[in-house]
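Here the complex is missing one protein chain, while the rest keep their positions.
Letters are used for the chains, namely A, B and C, taken in the order the chains are written, and counting of residues starts over at 1 for each.
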Amino acid sequence: MNEITPATVAAHGLSPEEYARVRAILGRTPNLTELGIFSVMWSEHCSYKSSKKWLKLLPTTAPWVICGPGENAGVIDIGDGQAVIFKMESHNHPSFIEPYQGAATGVGGILRDVFTMGARPIANLNSLRFGSPDHPRTRHLLGGVVAGIGGYGNCVGVPTVGGECTFHPAYNGNILVNAMTVGLADKNRIFYSAAKGVGLPVVYVGSKTGRDGIHGATMASAEFSEDADAKRPTVQVGDPFTEKLLIEACLELMATDAIVAIQDMGAAGLTSSSFEMASKGGLGVELDLDQVPLREAGMTPYEIMLSESQERMLMIVKPGREDMAKRVFEKWELDVAVIGRTTDTGHMILKKDGRVVADLPIDPLAKASPQYDRPWRAAPRPAVIPAADVPQTNDLLGALKRLLGSPDLASKRWIWEQYDHMVMADTAGRPGGDAALVRVHGTKKALALTSDCTPRYCAADPVEGARQAVAEAWRNITATGATPLAVTDNMNFGNPEKPEIMGQFAGCIEGMRDACLALDFPVVSGNVSFYNETNGQAILPTPAIGAVGLIEDVAKAVAIAFKVEGLTVILVGDTKGHLGASIYLREICGREEGAPPPVDLDAERRNGDFVRRMIREGRIQACHDVSDGGLLVAVAEMALAGSVGAEIAPPSDEPPLHAWLFGEDQGRYVAATRDAQQVLGAAREAGVPVHVLGTTGGQTLTVGGIGSISLPELRESHEGWLPRYMATA
Amino acid sequence: MKAKVHVTLKEGVLDPQGKAVQHALGSLGFGGVKGVRQGKYIELELAEKDPKKAKAEVEAMCRKLLANTVIENYAIDIAEK
Amino acid sequence: MKAKVHVTLKEGVLDPQGKAVQHALGSLGFGGVKGVRQGKYIELELAEKDPKKAKAEVEAMCRKLLANTVIENYAIDIAEK
Partner (left out) sequence: MKSAVIVFPGSNCDRDVKVALTQSTGREPLMIWHQDRTLPEVDLIVLPGGFSYGDYLRCGAMAAQSPVMAEVVARANKGVAVLGICNGFQILTETGLLPGVLMRNAGLKFVCRDVHLRVEVTDTVFTRNYRKGQRIRVPIAHNEGNYFADEDTLKRLEDERRVAFRYTDAAGNATAEANPNGALRNIAGILNEKRNVLGLMPHPERLADALLGGTDGRPMFEGLAAAFA
């Protein structure tokens, strides 16, 4: 198959126009190795050819942003000479094919993106979407993905502190596994990927190269069909033990002055890593493929360049520092080899057995990578559903119990207990609350970490839904008392060649832009995953938002739990009773429709800034934002978290009771305070709406005029669903 | 009937365990050890008396549960006792 | 030489994994499965050419590392290739 036929070109995911461009750049026909390199470099996954134009619209700067999108991960300043480096990345397709290894290698990949920049990884999060719980594969996929994330993260010794996990039939044939890593670095010791200097050694470290995952990047850029099974051999196996050694070895070498540039081998392995380093530095590179440590005999240049074997890194080191690098990596019992050097030719030259097997001009290849302005069409905005048009059940507490035990709202304890969320001994806020809190080692400071998205809102209205996703992440951080700082995203969508999918994408970008600007919440890194479709059925648009905040004194942070009796329970923010696209409408009325709740970004900011200030002043003892399921669900979660009940009184008039209890209006928080008068006074001054709901105490949740339900009964429903579901084969 | 099942990684699939064991054997002074691969060995007793049917049944078990056919092969031995 | 090593749990030692597999097989509709035990199967290649010596070498590996003789038995097969 060494002859390049139109079928070979198509099998590499290149369109005839793209292939014509390849030939024009080279002035000749490429050989198979060269074609393979073009195909991965120009794949959607590596080139962002459908999304680049839109991503430019996102705000990416702020005084605390050290490095925005474009590097392996985003970097922000957290003061005292320290920086936080973080990013989120998808491993959707591999996880659907082999959930354990797919998810595990997803975690491994995102860890490398972060420590390649000089950071010690200190926390992982994951954002998961599965198909309907009734779908025959869901249980297997969920079990495998969670075990894989745990298997990898636990072994490398990085705590997995948070995430999200929801279900919808639109993900039946295309689950989403988005993993996020947060790392900590010295501000003046951050490593970038641009090669600098001619004649410098290119050093390969980590595991040997095998025939794993060849074509992974093109696979991630192609739609699924029923024959997904046929693609199985591309599955990669993760080796977290080697990753752990790689982290320690890289950090050890990074403490010296040996490294000029470093880049992990992710999708498209040796190809994209060497290419990117050379291209960013405006250099050429010459590699001797005979020097690459191989796991299998007889590997071709094509296979070596396209392998996606895990746990490998590529570095450019200072002249004469090869031995130092070797010493460090040999101490950690890792493979290390000098496989080439930088040149001033602007070409990538690959040699094997003394012959040149590929010769590609780097700049033209990188610069001429196709960019598309794909046609898009915005979906019509759905009508707003008035609360009065949504039936009120006559068993409101029964409805609460059902909502708390519904797949999306049920406790995800079964998941996070399989993750070591405490290793490194800095987890001050464990999973189960709004944002996790991870102390900055050796200081009083802590990072607040969260990941959020409500795809049903985004499906109903991409702009509003994306505003909501950003606002919810901001709110989750705020609810702990931390200041939200920056965002990473993972844009999961269907086939961008369809105008309605591009419309969803464009809408979500617009919404994110609005919210990030209004909340001073820049996007510093991210990932786009298109082609999440099976047999033409696309997933819900899912722009997952991962976010980082900072609190100067972790002792001042609060959690969601009602821990003490006799506190006043208050609600911050306005309640109109928006039931469109709500969980109540779906779970109780069986309807999935209507406009999502609008996000008033000014109110969002005002309310959040007020809540944060009250927490910092020690006036609030517990706080939880109101999101999915509405007010009563939020109060119930706080009661369950601390095993202290509450009694709340509904308002006498508007809105209708079910809308007040279960409406999903945005920009709201429930808080418990022992200084109610001061908080109410401060709210009046700040122009923030605050209502007294009631008081904490007892072992029941009581809604005045309706009745009571015991905490054990609610807990059984909330905590019981997922373990019960997973226990049935 | 008794069934013995060997589940092994497909060729070319990375075996982190085998790799680590090989390395450890080397440091323990067992030189010259190569190609270490670690698999699973499962024994089970079946109510089924017919060897053919027993084998078919175990095949189904392998595909459904015992082996991860994406990355693993399996081999089945059926014995009288 | 090639060595094949089976490491199995001694009788009387509880096997949580085997038990769970048996349970899972039951709920998948495979009735009548009993006595499921899960062990390890390790393959290795040796530089040693003499079968006797090879076996002795692998014995030593088993005692030192591959098996925990408090709870596990091992069995060694030596083959030409």
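The working rule: a residue touches a chain if its C-beta (ideal position, glycine included) is under 8 Å from a C-beta of that chain, and two chains touch if they have at least 3 such contacts.
If you're wondering where the values come from, they're calculated on a predicted model, not measured in any experiment.
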Chains on display which the left-out chain touches in the complete complex: A, B, C
Selected residue (touches chain absent from view) among A:Asp113, A:Glu164, A:Asp212 or A:Asp239: A:Asp239
Sole contact to the chain not displayed, among A:Asp290, A:Asp344 or A:Glu417: A:Glu417
Residue ranges of subunit B at the interface with the undisplayed chain: 16-17, 20-21, 24, 27-28, 38
Missing-partner contacts on subunit A, residue numbers: 147, 150-151, 154-157, 239-242, 244-245, 332-333, 416-428, 430, 439, 554-555
Touch list for subunit C against the chain that is not drawn: 12-14, 16-17, 19-20, 40, 64-66, 68, 70-71
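Convention: only the chains that are shown with their structure count from here on.
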Euclidean distance of C-alpha centroids - subunit A vs subunit B, Å: 36
Between subunit B and subunit C, centroid-to-centroid distance (C-alpha), Å: 10
Whole-Å gap separating subunit A and subunit C, where each centre is the average of the chain's CA atoms: 41
Residues of subunit A engaged with two or more neighbouring chains: none
Subunit A-facing residues of subunit B, complex: 9-10, 12-16, 19-20, 23, 68, 70-71
Subunit C-touching residues of subunit B, taken from the complex the two chains share: 6-8, 18, 21-22, 24-25, 28, 30-48, 57, 60-61, 64-66
Sites on subunit A touched by subunit B in the complex: 97-98, 100-101, 207, 210-212, 232-233, 235-242, 295-296, 309-310, 333
